[in-house]
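What follows is a set of notes on a single structure, which appears directly below.
For this view, one protein chain was removed and the others were kept in their places.
Note that the chains are named A, B and C in the order they appear, and that numbering of residues resets to 1 at the start of each chain.
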Amino acid sequence: MDSVPTKPRRSLVDRLKDIDRRVIFVFIAVAVIIPMVWPIGLSLKASPPSRALFREVESLPRGSVVLMAFDYDPATEIELGPMCLAFLKQCFRKGLKVVGLALWPQGAQLARASFSEAAKGYNVRYGVDYVNLGFKAGGIVVIDSLGKDFRESFPVDVDGRPLSDLPLMKKVKNFADIDFVMALSAGDPGLPFWIMIAQGRFGRKVGGGCTAVSAPMLYPYFPNQLVGLLGGMKGAAEYELLVGEKGPATRGMDAQSIAHAAIVFFIIIGNVFFFISKRKQKLMGARA
Amino acid sequence: MLTRASVSFAGRRLLHLSMCVLAGSLVLCCQALCQSPPSDTPPFPATNLVAKDTPDDDGGSITLSWTLSADDSGGKNDVIGYEVRRSKDPNGPFETVKSVSKGTSGVTDESKVENDAGYYYQVVTKDVGSETPSTVFGPIQAGVQWFNLGRLNTLIVTLIYITLLLYFIVQAKKGAKLFIRRIAGLDALEEAVGRATEMGKPILYVPGISTISDVATIASLNILSGVARTVAEYDTRIIVPNYDPIVMTVAQEVVREGFLAAGKPEAYNEQDVFYVTSSQFPFVAAVDGIMVRERPATNLFIGMFFAESLILAETGASTGAIQIAGTDAVAQLPFFIAACDYTLIGEELYAASAYLSRAPLLLGSLKGQDWMKMFLIGCILIGLITLNAGYDGFKSLFDIPLTIFR
Amino acid sequence: MTLETFDTTFGLWIGALLTLCIFSFLYKDNPFYRFAEHLFVGVSAGYWLVYNYWNIVKPNLIDPLAARRWQYLLPLALGIFMLTRLCPKIGWLSRWPIAFMIGSGSGLMVITYLQSNFLEQIKSTLVPLDPSGQPWYVLANNLILLVGVVSGLVYFFFSKAHTGVTGGVARIGIVFLMVSFGASFGYTVMARISLLIGRLYFLLHKCAGFI
Partner (left out) sequence: MRRQVPLLICFVAGIVMLAQSFIPPLTWFYTNALAWARIIACIALFIGLISLVRLHTTKIKRKSANWQFSMITLCALGYMMLAGLLTRYGFFIWLHGKCVSGSTGDGFVTVLENAFNFQDIFLNVQIPIQATMFSLLAFYIASAAFRAFRARTLEATLLLIAATIVMLGRVPIGQMIPGISEITTWILDVPNTAAKRGIMIGVGLGMTSTALKIMLGIERTYLGMKD
């Protein structure tokens, strides 16, 4: 009796050579998720602009007032949110007061979330240690008005409370009462305007954070007009390293590293098995 | 002659005057001390103000330039900005038309500038408490230029190109034999259609995600017309999901025409050439769905693509379809190359129409394109020789806008 | 729970569920993905229509016409011609607006691309090759750049067979193309992984409260 023609059994090598792509998907997902849940903190060296920013903030005396601009939206939160958290934690730990505002409409809500998250574990109170003034349209004009009086553009805070009810705002009238400006910006209006007005016109010290895409454009401002700059998720991870918090950016960078390594690993595996099967075919061809 | 009385009077006046001056300066000093530092002296003015009609435009615009004030980025460095003021009368009154931040040494005034009216300009340097006007420049008129000299080089290149194309098209019309090299991706088209027929499965054709004004889309529709005809001849089904409704209407016409040319107009189904949606990812989600549900044997992604290219090509690869891609989107080429069987790279997409139809007119234009490349290589060689001989005039011929006439 | 926080939590959960529906496609096509896909197409088509009506048609056509700016009758007419597609008898009229769009688009492309992809590319390829006064590697890089551009162009010669010298140069061109494609591929990986990190952060942190 003739044997039923069966599918030729594929060797292990052949099967590994064409692994089901879903296996790769699983590995990629794991490579990203594991470092996000348990960050490793892979060797990362803080670049000069990040270190400069950190040192500048460390040197501010207790009680100094920092103005923080939330000029970004949910689309860029993954890059700028972690910077914001690390920076706020540094401020709260050092006993600095933070005044937040937004030139981007969705920035106000992001600021609210960031403040409440950073405040966990620190003895800080709204109105005394930090305030959120909310969003104001107008870009550069708004920044300009802060030089005269904060109340011109922000008569009330994000929840509609008059500034006179907030103890922190009693001692902040205009730029003269601000010791440091930190602008997190994802585009326009953003960091260039803060540099132009707050640094250029009113002589405040300005530091910034931006997306990886816009970092090359902003680096030239450092160190003359910008005290320091954090670029993209990498900049955020560097700052977390300096502040000593393994936050979302460290997790993100670790995930990046591991995912890249996983892809390279698969490329190598693919090639190894490709060569083995090629040699086997050659051998079999020679035998036949 | 002077009397004693008059002398003493004069003396008293002098004393009085000097006391006044003293008191006055004291008050001034006090004021200066009380005011916030620094003591407010007006900044140095901007100098060398020059205004001229903005070149190569249709009027309504004047371009100004000046040298920065000595107190801007130097001196006391307290300049905060400049205001550009304009008047039709050299003695004023001047109205502010533009203000710019410090470090700016030029500006274009386009605020209601009337053509052929004489304007006088002044630039005012400002610091925190004071300002200094520059000298007035004028009169200056804005005017219409009938030719944009800044684009003369573009015009010449365009004319050379048109001449080359037309010359070879005419040659081709006369019956000159024209050679065209092999393009693997296009040779594979017919094979791909044949395979779908054998398997009894449809063909998926995605004409990119751009509009009809994009030449890449038209190049894709040209290829579609050839594919549709072959498909009709083979009695295979073709599915064309569209991102843009206008592209859809053209694609419907092109496919119908292809079926007509193959003599099978009744086999054409208009509902197979349809509109999905005009946003990138919903479109991709739907096309992915088609790929896994209809299981086309052949996927053609030809036209303009963006980040979604790899999502389409990988999903297609997972269904085991033969895939041919073609795009001029440089950033997406690597992904198509990695995930598709054949890829038309850049210019090959545009050569496809000639390649598939072998129409002499189109082949002629391909030859024109090649001669244009030779011309370009020649330009590069001449440019390199002249540049390295220390002459950069040749290189400046390629400036955009061309400035040698300014 | 106030209405506002209910709204945001509810919204977050919807977002999370839809995210999982889409991810399920990685395993294989399934009803959840089909649901999300069809919802997505409907919502986006509707959004796009409404958005375009309010942001383009109304301000750029209806408002000017209401203000009696009659030159806007021309685009209106062309638009109506476009709609004749829907009645087969006069459908050929739709070719007029299409021809207008294609013609003006083509005219524009000719100038734009001859400037940006021809003149400017020549200019940036004109680099100093003088060995004096610059380090050797700058010179070497400039030379490589030149070879890459010229051989790449030769690869795109269509009216000459890729044999002999042409073939050799074209092959060098292919080498450059492949290195470039590889590099672009590798360069993009980071941005794509970031997208996934963003999505997982949304799921694990914002929705599940992990991390």
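In the analysis below, contacts are C-beta pairs under 8 Å (C-beta built on N, C-alpha and C of every residue); 3 or more make two chains touch, one makes a residue touch a chain.
For clarity, every value in this text was computed on a predicted model and none was experimentally measured.
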**Message:** Just to confirm, in the complete assembly, which displayed chains does the hidden chain contact?
**Reply:** A, B, C
**Fill in**
Per the whole complex, from C:A66, C:L86, C:A161 or C:A208 the residue touching the absent chain is C:L86
**Sole contact to the chain not displayed, among B:I162, B:A176 or B:A267** = B:I162
**Asked** Which of B:K76, B:R256 or B:K395 sits in contact with the chain that's absent?
**Response** B:R256
**Asked** Can you list where chain A touches the absent chain?
**Response** 19, 21, 24-25, 27-29, 32, 42-44, 74, 253, 256-264, 266-267, 269-271, 274-275
**Request:** With the missing chain put back, which residues of chain C would touch it? List them for me.
**Result:** 3, 7, 10-12, 14-16, 18-19, 22-23, 25-26, 34-54, 56-57, 60-61, 74-76, 78-80, 82-83, 85-86, 92, 95-111, 113-114, 116-118, 121, 124-125, 141, 144-153, 155-156, 173-190, 192-193, 195-196, 198-199, 202
**Item:** Missing-chain contacts mapped onto chain B
**Value:** 56-59, 144-148, 151, 154-155, 158, 161-162, 165, 169, 211-213, 215-216, 218-219, 221-222, 225, 242, 244-246, 248-250, 253-254, 256-257, 261, 271, 274-279, 281-282, 284-285, 293, 307, 310-311, 313-315, 317, 328, 330, 333, 335, 337-339, 345-351, 353, 357, 359, 361-362, 365-366, 368-369, 372-373, 376
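We adopt the following convention: only the chains that are shown with their structure count from here on.
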**Request:** Provide the C-alpha centroid distance between chain A and chain C, rounded to the nearest whole angstrom.
**Result:** 26
**Fill in**
Taking each chain's mean CA coordinate, chain B and chain C are separated, in whole Å, by 15
**Asked** In chain A, what residues contact two or more other chains?
**Response** none
**Prompt:** Multi-chain contacts in chain C: which residues touch at least two other chains?
**Reply:** none
**Prompt:** Which of the residues in chain C end up touching chain A in this complex?
**Reply:** 26-27, 189-190, 193-194, 196-198, 200-201, 204-205, 210-211
**Message:** Going by the contact rule set out above, which residues of chain C touch chain B in the complex?
**Reply:** 22, 25, 28-29, 33-34, 36-37, 40-41, 43-45, 47-48, 82, 85, 94, 98, 101-102, 104-106, 108-111, 114-115, 118-120, 122-123, 125-130, 146, 149-150, 153-154, 156-162, 177, 181-182, 184-185, 188
**Request:** Show which residues of chain B lie in contact with chain C when the two form their complex.
**Result:** 151, 153-154, 157-158, 161, 178-181, 183, 211-215, 218, 246, 249-250, 276-279, 281-283, 285-286, 288-289, 292-293, 331, 333-335, 337-338, 345-348, 351, 366-367, 369-370, 373, 376-377, 379-380, 383-384, 387-388, 395, 398-400
